[in-house]
Structures are given as structure tokens and as C-alpha cells.
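Below: one structure in C-alpha cells.
Subset of chains shown; positions unchanged.
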């Protein structure tokens, strides 16, 4: 998290009904669209990311509606559970954790759905629990290929502003996003990018909604206002983060940096003789890498050791991966040296935990990064 | 907003699944109960206050349930609209803005409700739009007097930690609170204090809920965890604010300070020859004072003038009070000198706007504060 | 002190030998000249203001050199003591505290000095202990009128960026300044504006000097460097403060604001029936006002009471004024409402201390400020 963003959120809160706030709101509401790559409105909630999942569902669907979800990992499961709690009929495309959503299977299932009972296809773009990025453009094609009218919803909580994502080009109807990953903010803001089709669907949707309702939000936003108290200080931080992402580094350079770090991390994992959980190179995540723990070793013991000894926090295995994987995040405000430090912490931890490693992963990562192309200069420079 | 709190929220976010976070969570979850004056659990949402209104309703009620609300002002109206949008049958006790909820009328209405169709009585403790504090203890007595089992819910968004509030003693079943007033934080956290009776009601309640669901929250909270990403940085700030309120100044001194400032503000209003909106001295709010604009003068013009000339933001007339009142807030991290500055800004504004004033309100306020009793030393000193 | 400046100084220190630092140094070295109103170089020391006094003397003078100083108050006395400790022969123009340096007397003394033994005339522009601003332009004329070659040195520690000051126009040879008053920074930086004549004098000056030496400073500054470690974080703050002063508010508006606040303060003092120490209206200070305590009352007891009861710190009587005056500062990041709050704290304190006051000074101040002309918009807007 960049110092500049942290300083920005620590300014005294301003009156959210005054002109200074309106200017702030207009700025961030307009600029966040560039990050989502959409011409459509983006709603900003004063709530963490899970809220934006709920918002996507309650705005567009009615009790008992059928939604298609893909079994890709822990967060996909949580979203499914939420949909069920809200009274939706969830149909899960089975899948192995370590793979993304299968465009072919989705297309086939939709083609079967002659009655168009499926109202929405909900996919986690980047599955944080497995380090797998689903192929959204191909899923879009599969939906189109089946000629199916279902809404297409994407959870981009751990991909937005780290991995290329294109709401309009990919025909996504609702983008779900959060503040605390690629946007480099503390948690507490979440987002819905809303297509015209989704907005139309919301007129007929009958799930009860008030806090999450798009309509009063969009109406108030037109005047730089919110229908209820916004998280003003995080909006200060968002404004600053957008300057860094859009004006200074440039989105394409941001994506290239994450790609470079992900590649270096995989080189490290390979050199150690360990295995990346993500099975399909087309689906490697550029924001985090999940690593399988060798048999006979406990991933959580390793994580504890690294936290205590090196004050460094690795992601744990979530859900059914508990104890068997650990996750290396490489997203947000992160440079080559920071990644090298992170991988060094892992390598020292592996040694101390007695996990056999075949070679220095850090050395491999350094070679990978040193040979990578220089980032182009940002647009603004 | 105190500098210490702002600095606290600007620290780098920590892993919300790690031991350091657990300690933070245990601390704030335990200490916030002291502020709510309850032995029961208090749920903390990573969302602004309006979310806690929604949480109170969706956790305890079922579609079509009848709830009794009192027409006390703009925020009471907004809560009512929310309840209607969520599919509840709202019955409104009529009332004049400038008065609190009428305990007698509530008792009478409940006594009539032989079928016990009313499931909840929802009252705004301190109505921010009018500067009126409803008499919660008397309302509790009225409910008991009618022998009615309805849940009692209180919105304390603009009273908690400014005006004495006692969940357990007053038998409130759900307390709704937010971070941005008496707790001296930026907006982005909200709270539900949950009685045993409310928790029992939530087992049978059938409004759909997921993000707002108490059960997974309470279960995760037991281990210092959250079921989804919490607003970690605001929790840093909350920890600091609780030290200031509970350990340093002491809650009783905090309340006495707000009482003193409210009294001084009313003295100023009287000296100016203007009128306080709150009609009943038993219901004067200690956190803000709404002032009626004399006929022929526009409150919003006055507010704009004061903002432009003195960089000071007054509250506007909300809902049907638009243009006819302005509101002076005197809550949070505020001392006698700050209040004097605020009243001075108003007095200069009134002069510049050509509003006739009969005498210096600031002088009256200074006399009032200078003659007030010294605050007792805080417990911790 | 503005939040923006405080945030700016809290960024991680950068390498003071790297290119990012050089850019910072070039910027602040160039822009601070605009504040001093000089085309000549301004040296920035990583030391508080007293250091810049020493620098002015040791760079230009030799042991035993005669310097002319004026008895205008406590800080003038301290500067004199410093000069004596450094081995200079100080000649003091006697004066009453409450008056500025007397241009006529200075001119007469210089005219008498046929041997040109006096090497420097050292004047405190704004005497913080008395709230008196000496008439520098007239002193310049008096020096010129006497045809005397003495260097003219000015201490602007409590005037620069609050009260109009013009190094080049007034022919000041060394300007002494500090960071913690009009520049709105914490203490820790100090400045020497250096005329060509002063620089020439420094070649022959024989007081030992190393840390304070201008020559290595000016040489390093040409490349955006310093000859030893600079106070980098305060330079971050200086850059921000210069944006506020020069680009946003505009220096002339800054001066007008201080004039308005000084006038309102004097109106308050008069209304209370108290007396301003400064005896000559041509010499009223716009950055602070010293007030005489009525006989039978102790200024320090009043100050303690106000600090304890209102958490507000007034200036004490310094040197021979101890206990008999208190000082109200009105400089830096201060607006009408802040001044009103300050005067309110004094008024409540006077009442509580039992000091008889004839009328509300705050009311008088509010009338004065409300009737003052609107500031013109800043150049940058």
C-alpha cells in the first residue's frame, strides 16, 4: 500500500453534502470507469467487497431465479453460498480447484437451457484461493455462441487494476470489485460496474434491496452525491491511487509489472522443485501464485514460522486447500525488489521448516526479472 | 476528528486472517460494548451507518411484518422508506418535526394491538435533522406497560458516545450505530448491538440476508475473525478512539461536555433572537442544535455564505426543513474554544447575510461555558 | 499548522545525494526567494532560527567588530547576547519595549560614526515579545541618509510570510528567518537571505565558521545539493507550504488576512478595556498582539488557567515583561473562525480569572472581521 495513499486517507473528513465533496465524487466516479474499461456507470459502495457481490445479485435477480456458477475455488464457493442464502437457485458447474471456469462447458449448458431459465452466469475472474484467472473473453463467446440472454457477472476483486480486465469489450453486465487489492487501498470500498442490460434487469428484479439499490445511487451520483453517508476518507485514497495507476505508471505498465512478477514467482517455485497449483498456463494468475506443499509438510506450520521469524504474512490454503497450499501475493504497490524480498522470506522459511528444495528459487526469480524487458515509460511522463 | 485517530487509520493494513488482527478485533469488539452499555454482542460492519439500519431489519423480520415507526424527522423517514423497500408493513406514528417520539402514543398503540401484529418499534434516538432526542427509557416503559412483545430498535448514529445511551438498562433489542459521529472516526463502520431476544428472533426471520447476517459474524468474532474482509484501517482508528473515550476522558465527562456545549449553543441562539427547532426541553439534543431561520431569509444562502467566507460547513435543513433551518453540530472531538469558533462563524454569517440579531450569541455562549462546572478528572488520571 | 504540511513531512526520507532530492532542493531554493522578495540566494540551514542569527554574524563579521542593535524586546536582547558571546562589540540603541527601532536615532548614530566603525545594523523586524514591527524601509533610508556602509541585517523569524517584507527593495543585506511561524512548518529549518554586499563581506570576515559557512552551501546548492545532511522531511513540508502561500492563497492575500486578524484582535482588546503593548499604530504587528495585564492580576496565572481549562496556549511575557503581558498569536494557518475561537478562550479565561472586562471583545472582533473587505481571489484561481 503506497505511503501516498495512506497519507491521503488520513485527512479530516469533509462534509459529504458540500461542493468540495462533489468535486471529489465526480472525479473518482469518472476515473474508475477507465480502470473497469467501461463507458457505463460504476457504483461505489461504502462497504467491503462481499457487499458488492450481494449488490450484483439483489439488484438484478428475483427470488428463486436460477444462476450458473463455476466451481473454481473458495471464493466462488462463498459467492454461491451467498446466492443460496438470498434465495436463488444456484446451479454449479463442477470443476477442479486449480482450473478456471470452462468456457466450453458453460456454452454447452446454456445451449441446453432452451427455456432460458438461467438468469445469470457468475464467474470469479481471478480466484484468490487458487491463483487461477478464468478466461472471460472466451466465456463471453460461449454465452454468445449459445445465443443465451443470461446476464454475465464477474468478480474482479483480486484482478481489477492488476490483471487486464475489460467490462465493455467482454460484455460483462456486472463487475464486482473491491478497494484492497489492485487499487492499493485499505478495505472498505466496493464497486459494481453496471451495463445497460443489467440496469434494465434491475427494474424487474424482485429481491428486496435498499442499501445496495443502484437506482438511488446512480441518481445521486449524477450530482456528485451519495444517497447515504459515503466512506469519504477512502475516496480521498482512491483519488490518489487513480493518479498513480492512470496518470503516472499507466494501466498497461501496471499489468506488465504484475505479469513479470508472476513469471518470476513461478520460476522460483520451479527452481525450488515445488509445484504451482494452477494447472493451465493460459490461466496463470498475475496477482498471486498458490504453491502446493510437498506431502509430509504442513503449509500452515510454514506460514507461522515465516510470520514469526520474518514478520511476513503469506496467504493460507482456504477451504479444502487448508494446510496443503500457501499463497504468494504479488499485487498492488510492489516492485522487483519487494518481490525478491518476499521470495527470499519464503526460501528461508522453506529451509528452516526442513522442506527440501532443489535450488535457489530467488536466484531463478532474479534472473527472470533481470532479463525481462524494461517497462515502457508511463503515458504521463 | 482527532489527529491521533486520523494517524491511526493511516497505518498499513494488516492481514485480517493473522494473529495481530485477532488481537485488534478482540479488543474493539469487547470495548465497544462498554460504549453501547450492553453485555450482549455488538456486530461491526465494514459499511456506513445506513447498512446497520438494514441489518437490524433483515436479521429480525420477515416479509410483510408490521413495524411501528415514529415521524420524528428526515432520518426517521429514510429508515421508514428502507423498511418499505425491504417489504415490511410500516405503520407510522404521526408527529411534528421538532418533537421526539411520543411514549404515551406508542404505549396506547401497542395496547390496542391485541393480535401482537407489530413486530418491532423502531425509534431514532437522536434525530439529526431536528436536534431532538427521543426519551428511550420512557418508550421502554410504555412498551412494557402495554405488555407487548415487539422488539425495540434504536438508531443511535448521532447519539452514541455523545449522549448517554443504555442498551441493556433500556431494554433495547437492536442498537444501530455508525463510526462518524461520537466515535470520531471517518464514516465506514457501522454497528448492531444485539439483545438475546433479537438474536432469538433472527432464527425465525425470513427476509433474505447474507452480508448483514448476524450469525456468521458472531461465530467468526468469537475467534477475533470476520466472515469477510473487515475495514481494518478504521478498526485501527476505533481502537484509538475507544482509548480516548473510555480511558482518557471517560464516558461521563464526554456526555457532560456535550451537554455543556448544547446549553451554550442554545444560549447563543436565544441571544441572537432566533429559535431552536426542538420544542420540548426534555428532548434537547446534546449533539446538535437545529435553528429556525427567520421568515424572509434563506438558510441555504446563509450556509453558502459561511462556507465560502469562513470555510465552515453547517448542516442544512433536510427533507421538508430545506431552506428553513440550519444545524450546528457540537459533537465528537470538540472543546469550548472550538464551539466558540463555530458560533462565531455563525454570528458573522448572520450579520453578513443581513439577518437581524438582537445581541451577540457568542458572548452569551462564552458566559454560559465560563460559568459551567469544571469537568471531573477522567477515571484514568 | 496545515494538515497538508504535516502529512508532507511524514513521508520516508529520500537519499539527499540522489536526483529526486536535487529536484526538491532546486524547487524550494528558488521559490523561497519569492517569499523573501529577493533575487539573491537564500541559504537553508537544517537548524532552528537561532542558528540563522549566528550564521548572519559569523559569515560577515570579524572578532571585535562593532554592531549596532536596537533595544526593542526580548529577542533583540537574545540576539545581542549572542553577538557578545561571539566576541563582537555590541552597541545598543536604547529603547522602550513596546516601541520599534527608531529610524531617526539610528540615522543620527551612524552619521556620528565618521570612522565607519559600525559594521552592521541588526534589527528584529517583528519583535515577538512585544508585538511591534519595526519600520525597515525607514531604517534603510536612515542608513542611506547617513551615507554609512554598514550591513543591514533583519530578523524576520516571526514576520516572514505573515507581514510584508522586501529584502531587495529595502536593501537588507542578511535576512534571518525560521520555518515555524509564517511558513507554517515545525521548527527545524532556518534561512539566510544573502545580498551581494553581504557575500562580499563574508570573504573578509574572520569569525571562525564551518557549519554556518555560506560559501560551501551556495556552491552545493547550485547543483541542488547540500554540503552536509539537510533536514529533508522539513523540505518536503516547505515545498507544500510554498504551494499554499504562493500558488493558492497568494502572498498579498496572506498579508491582508494577517492584517485583518490583527485589527480584530486589537478591537477585542479595546472592548475588554485592556491595553495593547505596542504604543505606535505605525508599528502594530500583524502576526501577534501583546496585551498588558491590568495591575493586580498575574498574566501567567491567566495563561495557566486558559491552558488547563481550554487547552489553549497563549504566549507568556518574556524577559522583563514576565507576568505582566500575555501574547495572542494570529499567524500562520489561521482563519477568521480560528481567531474568534482564540479570542473566545481569552475572554472566558479573563472572566474566570476575575479580570474585569468592560464589554465582549469577541463581539467587537466579529464585527470587525464581518465588516472587513473580502479577500481577493488568489492569483492561481
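Observations, loosely collected:
So that you can tell them apart, the chains are marked A, B and C in the order they are listed, and the count of residues begins at 1 in each.
Basically, a residue touches a chain if its C-beta (ideal position, glycine included) is under 8 Å from a C-beta of that chain, and two chains touch if they have at least 3 such contacts.
Model, not experiment: these values are computed from the prediction.
Here 3 identical chains are displayed in place, and the whole complex they belong to in this file is assembled from 4 copies in total.
In this section, only the chains that are shown with their structure count from here on.
Of all residue numbers that take part in the contact between chain A and chain B, over half occur on both sides, making this a same-residue interface.
Inter-chain spacing, taken between the CA centroids of chain B and chain C, is 46 Å. One simple way to say how far apart two chains are is to compare their mean CA positions; for chain A and chain C this gives 54 Å. For this pair, chain A with chain B, the centres built from the Cα atoms lie 35 Å apart. Those residues of chain A whose C-beta lies close enough to touch chain B in the complex are 1, 6-7, 9-19, 45-51, 53-54, 58, 63, 78, 81-82, 85-87, 178, 180, 186-188, 207-211, 213, 228-234, 307, 313, 316.
On the side of chain C, the complex with chain B involves touching residues 309-312, 335-338, 340-342, 344-345, 347-348, 351-352, 360, 362-363, 366-367, 369-370, 374. The part of chain C that touches chain A in the complex is made up of residues 3-4, 7, 10-12.
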